[in-house]
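The structure follows.
The other protein chains are all here in position, but one chain of the complex has been omitted.
== chain A ==
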Amino acid sequence: MSRINDVGGMIGFPDIVEEPDEPAFHADWEAHVLALNAALIRRGVYNLDEFRDAIERMPPASYLSASYYEKWFTAITTLLAEKGVATPEELAGA
């Protein structure tokens, strides 16, 4: 069974947009999310396949509305909670 990330061949998405002189990151937090993920995988908190899975099992509506690095951050916090590193409340700063 395919999940929402399996978009190959789907119709209905908007046009492809090319950004001239695109930077590697569009905001500092995006770079931080990338680095945070690398740090956690290197430490063995979770592995790369678990990370991909955590993105791919996002609820479809959330997946489709999230930006690329928002998906990453969602996956990171999902896994930190599931691995018992911190509670969802702690991660949310509540």
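Following the convention adopted for this analysis, contacts are C-beta pairs under 8 Å (C-beta built on N, C-alpha and C of every residue); 3 or more make two chains touch, one makes a residue touch a chain; residues count from 1.
By definition in this document, contacts and distances are computed from a predicted model.
Q: From the list "Chemotaxis protein CheA", "Nitrile hydratase", "Response regulator" or "Amino acid ABC transporter membrane protein, PAAT family", give the UniProt name belonging to the chain omitted from this structure.
A: The missing chain's protein name, per its UniProt entry, is "Nitrile hydratase".
Q: Residues on chain A that touch the omitted chain in the whole complex?
A: 5-11, 13-19, 22, 24-29, 31-36, 38-43, 45, 48-49, 52, 55-56, 64, 68, 70, 73, 76-77, 80, 85-86, 90-93
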